[in-house]
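Note that this complex is displayed minus one protein chain, with the remaining chains in position.
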Amino acid sequence: MSIPPANFTSDNTAPVAAPILKEIQAANSGSAPSYGADFYTEQLNSTAREVFECDVWFYPVATGTAANALALAQVSPPYGAVYCHEFAHIAKDECGAPEFYTGGAQLIHLPSKDGKIDPKSVRDAVAYAQEMGVHHVLPACVSLSQATEWGTVYAPSEIASLSEAARSAGLAMHMDGARFANATAHLGCTPAELTSKVGVDVLSFGASKNGALCAEAVVIFNPAHAQRFERRRKQGGHLWSKHRFLSAQWVAYLRDGLWLDNARHANELASRLAQGFRGMPNMEILFPVQANEVFVAMPESTVSGLEALGFKFYRWPACRPGQGIAIRLVTSYVSTVEEVDGLLRASRGLLEEPRRV
Amino acid sequence: MSIPPANFTSDNTAPVAAPILKEIQAANSGSAPSYGADFYTEQLNSTAREVFECDVWFYPVATGTAANALALAQVSPPYGAVYCHEFAHIAKDECGAPEFYTGGAQLIHLPSKDGKIDPKSVRDAVAYAQEMGVHHVLPACVSLSQATEWGTVYAPSEIASLSEAARSAGLAMHMDGARFANATAHLGCTPAELTSKVGVDVLSFGASKNGALCAEAVVIFNPAHAQRFERRRKQGGHLWSKHRFLSAQWVAYLRDGLWLDNARHANELASRLAQGFRGMPNMEILFPVQANEVFVAMPESTVSGLEALGFKFYRWPACRPGQGIAIRLVTSYVSTVEEVDGLLRASRGLLEEPRRV
Amino acid sequence: MSIPPANFTSDNTAPVAAPILKEIQAANSGSAPSYGADFYTEQLNSTAREVFECDVWFYPVATGTAANALALAQVSPPYGAVYCHEFAHIAKDECGAPEFYTGGAQLIHLPSKDGKIDPKSVRDAVAYAQEMGVHHVLPACVSLSQATEWGTVYAPSEIASLSEAARSAGLAMHMDGARFANATAHLGCTPAELTSKVGVDVLSFGASKNGALCAEAVVIFNPAHAQRFERRRKQGGHLWSKHRFLSAQWVAYLRDGLWLDNARHANELASRLAQGFRGMPNMEILFPVQANEVFVAMPESTVSGLEALGFKFYRWPACRPGQGIAIRLVTSYVSTVEEVDGLLRASRGLLEEPRRV
Partner (left out) sequence: MSIPPANFTSDNTAPVAAPILKEIQAANSGSAPSYGADFYTEQLNSTAREVFECDVWFYPVATGTAANALALAQVSPPYGAVYCHEFAHIAKDECGAPEFYTGGAQLIHLPSKDGKIDPKSVRDAVAYAQEMGVHHVLPACVSLSQATEWGTVYAPSEIASLSEAARSAGLAMHMDGARFANATAHLGCTPAELTSKVGVDVLSFGASKNGALCAEAVVIFNPAHAQRFERRRKQGGHLWSKHRFLSAQWVAYLRDGLWLDNARHANELASRLAQGFRGMPNMEILFPVQANEVFVAMPESTVSGLEALGFKFYRWPACRPGQGIAIRLVTSYVSTVEEVDGLLRASRGLLEEPRRV
């Protein structure tokens, strides 16, 4: 039996995972102290220390843009430079939130391959800044995305090399982990091996794309950067009065490996998509598929054919400008084998179909 | 049978009202477009027009501080003056969020009675600013709280007079309606009679203190001030990806008068508290009790006695500086007659008790 | 022979002192490195160390508002509280520059006598903030004006007491020294005795009101607060390309005591004014005259009589709100005995004149 054409636009269209919604309900029994003085927040703090195997300052907020912008404001002054990939979410998709929260910092785009920035480009950019002196914003921070905007994943050694380049020039390391679960699941390593053990100072840890209702967090490993974060969060309007309902989501997300199970599922279906496309003519997988995103170059007729059939996804010209059509396909923790296979089948059919003239 | 000593610290310690949590669950069926392109948000927009009897721009956010600060940034430039009561929430309890979001505006405190600002003080302050010229921030906005920080409520005519003073000097009118439901329930008038019909340009409409999980909204009546609010919200990190879960709360809150029923309940219990205290010696109700807050001056021995018994509330010296002990008692939609009577009984007992020496 | 009625509106209407203009001309011989790498700036740095008897970071800028706002941004985060007198220039006359440069800090007005804030009010305000926690801006800085807006001067011991209150709560000390020369001349002590030796971290040092063309400076005594000031100044647009012409003004101002001579002259004429008014009926000198400003309460008929005769000065209701007419008279380094005596003579004449009916 056939299923309707599926939605691959984004992992943020998925519903809330059952254990998370259940925890919200559980947190609703009776009154509780507001602004984070509640039981769930206390429990979360101890869970976070276990997950990351060290002291951390763990601050839940409701959106990824808030997490990123608040995190960057902790590590960059208004006259600071934040080095990132040219298609980083902070650079392209947050409507200037980092510039606003830092009070004027500049995002400096680094050349890159497969969505990853590399230590040499950091060193070169910092050297240029130092030569320019007071006229240039002050090198303050390197921000990498894990997983990247192109669905690739940094190995721990790659992060360590970037950290080394950052640290030796006095810069902080920020990681945008909107899809940190997908990266961790892909690598099969521990969260600490991707963060505190390889020099990450501040992590924006996302849960909303992987089953939460509205849970992201600023996770600070370096006490020097944790100073007074509460005031910054409050001033940004990101401290909830009924804070237990943010913390409860995190508690459920991190309990019994739900976060990694969800991510593993999404990753596997992205791999299945990639595997399927690799066998088709005139199809090109543009980047290694290491998380839950697949970028595929395909004939315009196939793209518009899929659209006409009712499949949902975005055309993504930015991933290879000026070189024809590419689309982005995102799987999530609720995607199914049937949905994936339905898309592959439809693509195959369109490729085989005689071109209308 | 006796109940445990109740919590009167704040209406934000209450749980989520059942119909609102149920709506969140209902909104969780399957995928939905993100960032506000969902069904619930569409429904909310049409509900909002009905509730306010006019075209409105209704933007949900998760916190009251965000709603206030974003609203003020719509109506004041960085070099603007916002006129408000000296104990307004925006002035005292939001950690500089209005200053941050406006990019530098100044909150100017007006003299007041019972927590309300008046048209004459607005006119005088604007006249002073005009005399000072470029050295003074530019008069931009009057912000009133409805209900006020002292639990009092502006009559529609009082709002109209303030609006007239504001409008005639070219200022916008903002209303902080964190407890707008309590004010509306108290007056028994329509929401429009408190806002669009009496010159309010922008309302911060609160639901979190009255049964929602995390729902506030910026409600804009004047199209001139609605311009590009979406970008400002996004830049502040206040646009949710799974936006349906914000809108669903609002839909349930405004449906079948839940918001007014909840507020009416809280108001009635505050009145019952006030009524009870009025009969006791050495007790003074400091402001007219028109919403769900009661400020009571009482002997130190009574205050500490209540604390020792386990009752929860805040001492509130700011409401009459330098004149002895006063406490704030807040009721909510889940407060009960038994809780109120328990507090009154305990107070009476403490007053009658021979003073220990 | 009679002279025309003089101008007592402000010391900033005076021309540039001859030695300062001459130094600007001298600095104009040939090319020079830009942005502060010039000979005059080097010389200034060593002069500044001599004047203040310690290591200082001395950054010239062109306006007092820039000096104050940049200085405060060095010592307060966006979510900080700056404690000052309610009529401090930073609070009333800088169009929100401190809020803008800090990115959102709040100026908190302290009760005061004679324009001076006192340690007890600092301690009380900080205690209140600590009780409010994250909802309140973070106590960051005490800012005092020397001389004050009411023309009074803090004794070194008064500054030390304020510093002690600030320091013990972890706050920085800022001094707005737009009229620092007048204060120093009045007290007859050394600049160090008013700053570094009594706990001042950052001084806004003014020269424009006392003979310079456009010279103010941020003088930093505490290396912890000097960090990266150059970038902040540059980002604010306050780093001159032809920087030698700012430094040259300072070099001439500080050479051979010109700054103190000029201030002494202005102070003496203010004293002469005060002395003259004290002998007249219905005249009241409102504050001790310790610098170059005199605030006088006088009959409306006298004020308007002086205005009609062509004397220039400001009516200054703010210095005692609701209590009748007061005027502010400011003397400068170019004021003359004849101008002062002319005003006194005219006032006397007006008082004696039979009131018109």
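Observations on the structure shown:
Order of writing sets the labels: A, B and C. Residues in every chain begin at 1.
The rule is simple: a contact is a pair of C-beta atoms (placed from the backbone, for glycine too) under 8 Å apart; a residue touches a chain by one contact, two chains touch by 3 or more.
As the structure is a prediction and not an experimental result, all values here were calculated from the model.
Note that of C:Glu23, C:Glu94, C:Glu149 or C:Asp201, the residue touching the chain absent from this view is C:Glu94.
Among C:His238, C:Arg264 or C:Arg328, only C:His238 touches the chain that is left out of the view. Remark: the omitted chain is touched by one listed residue; of C:Thr41, C:Thr65 or C:Ser271 this is C:Thr65. Interface note: of A:Tyr40, A:Trp57 or A:Tyr79, the residue touching the hidden chain in the full complex is A:Tyr79. Residue B:Pro77 is the one among B:Pro5, B:Pro77 or B:Pro156 that touches the chain missing from this view. In the full complex, the hidden chain is touched by subunit A at residues 78-80, 92-97, 99-100, 103-107, 128, 132, 134-138, 318. Seen from subunit C, the chain kept out of the figure touches residues 7, 10, 12-16, 21, 24-25, 28-34, 61-70, 94-97, 100-101, 208-209, 213-214, 231, 234-242, 245, 334. Interface residues of subunit B facing the missing partner chain: 35, 77-79, 103-104, 134-135, 137-138, 228, 230-232, 234-235, 239.
To be clear about the criterion, only the chains that are shown with their structure count from here on.
Between the Cα centres of subunit A and subunit C there is a gap of 51 Å.
Among the residues of subunit A, those touching two or more other chains are numbered 231, 234-235, 239.
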